[in-house]
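Each remark here refers to the structure printed beneath this line.
Note that one protein chain of the assembly has been removed; the remaining protein chains are unaltered in position.
Naming follows writing order (A and B), and every chain is counted from residue 1.
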């Protein structure tokens, strides 16, 4: 469902971080992208989730080439992806209580009336209790905040999850719980997964197929 | 192993708790209280004195001109015998009004421009920031004088002049803040969640920069008061019969050379003390909104 063809991307004009990389994720498939830190795999994940415009290359979503990125990308294409990042602290608006954090995508897409129902569904899935939901990010631990970030990524029922080092900062038990929540969601909906990380053991255990960054270049 | 020995069960009621952290006495609380008291006194004075005392600040008494401070006139009288205490309070009122109005206008304009530049990026950002650069390349006072001279003397031209020369720094602060926030993963997450550019700006970016912008606004009040005084001192701001701190100091110039110090000193103090007090409060506020001090729990 997602195909990246010879993507070159970066932040400065003449110094691309990602050079000529191709990667395919089939519908319902889970792909682990394995690479050392600082190699550019996070940039590729942002390109894949339509959050960063590549300098060159083609991205096919359901066989159709994507020509617009970020705000310019059509909303239904953007929301086909659910993203979770490494650092929960930086991924959460510090002013919003966890409920609003999770509900934000629903409100942004004009589906505010679904908020109570979806929150009630998702909180047990990611293991958040109701007293945690009223707190702001600085009042919860990293692990609890990352649970909320995963709930936010799932709230619009994406067809593809992009998890960029989702568990790198977490203890073993929380990591296993979040991976289990992702897998439960995928089993129920048939969503695909692109998991980016540096932990070989974790990605091999988690994904159908792992791709080493070196083999893509 | 040395720690395999059974630990005695701790008796919680006997536990002695020691406190830690800095023990040095800080003058911060004193500073904040003094500033707050002075600001409160200023605001009360300019709001309550004119309606309560019912005295005419313009009352001329040529028989009592340039009297030094006394019980009848605690601040003395000016060159036409008007009571300087009353003139100073009225002057402070006008200066404060100009300062607050100009600071608010400048902050609204600056925040709007800065947020637009930061959130839009690309050519819009470049164009807006070139405008800011152009404005700041002209000296403040010169531009201020130019604007004032286009209108008839009065309060509002001065407000506009001060506002138009002071929004630039706010625009720069807000833009820089928005740019640094824009690259945060939480903005990426909002975009991925379907948020429009407008929603990202209004819901995530602006609320995060508002404390900064509000702080800049408060800090700008003293600045604007000084600017107004400078214009009035040059005879370009308010008409001389309207008491503002600047016009008071300006008309006292001649008497200072003649050895009469009070018509300059008291308006000068009325300018310096409230502006320092406002700056002191703003400084304390800045320490408060510093995110490092937000969470007292280090987990």
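Rule of thumb we're sticking to: a contact is a pair of C-beta atoms (placed from the backbone, for glycine too) under 8 Å apart; a residue touches a chain by one contact, two chains touch by 3 or more.
Keep this in mind: contacts and distances are computed from a predicted model.
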{"item": "Which of \"RNA polymerase sigma-70 factor (ECF subfamily)\", \"Phosphoribosylformylglycinamidine synthase subunit PurL\", \"L-lactate dehydrogenase complex protein LldF\" or \"Nickel import system ATP-binding protein NikD\" matches, in UniProt, the chain that is not displayed", "value": "\"Nickel import system ATP-binding protein NikD\""}
{"item": "Options B:17, B:71 or B:123, residue touching the unrepresented chain", "value": "B:17"}
{"item": "Hidden partner chain, touching residue among A:177, A:193 or A:216", "value": "A:177"}
{"item": "Subunit A residues that touch the omitted chain in the full complex", "value": "36-38, 86, 127, 129, 141-144, 168-177, 179-180, 198-202, 204-206"}
{"item": "In subunit B, positions touching the absent partner", "value": "1-4, 6-10, 15-23, 296-299"}
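One rule holds for everything that comes next: only the chains that are shown with their structure count from here on.
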{"item": "Chain centre separation (subunit A, subunit B; CA means) in Å", "value": "44"}
{"item": "In the complex, subunit A residues that touch subunit B", "value": "46, 49-51, 70-71, 75, 78-79, 81-83, 85, 87, 90-95, 104-105, 108-109, 138-139, 141, 149, 152-153, 155-156"}
{"item": "Partner subunit A, residues of subunit B touching it in the complex", "value": "184-186, 188-197, 199-200, 203-204, 207-208, 291, 294-295, 299"}
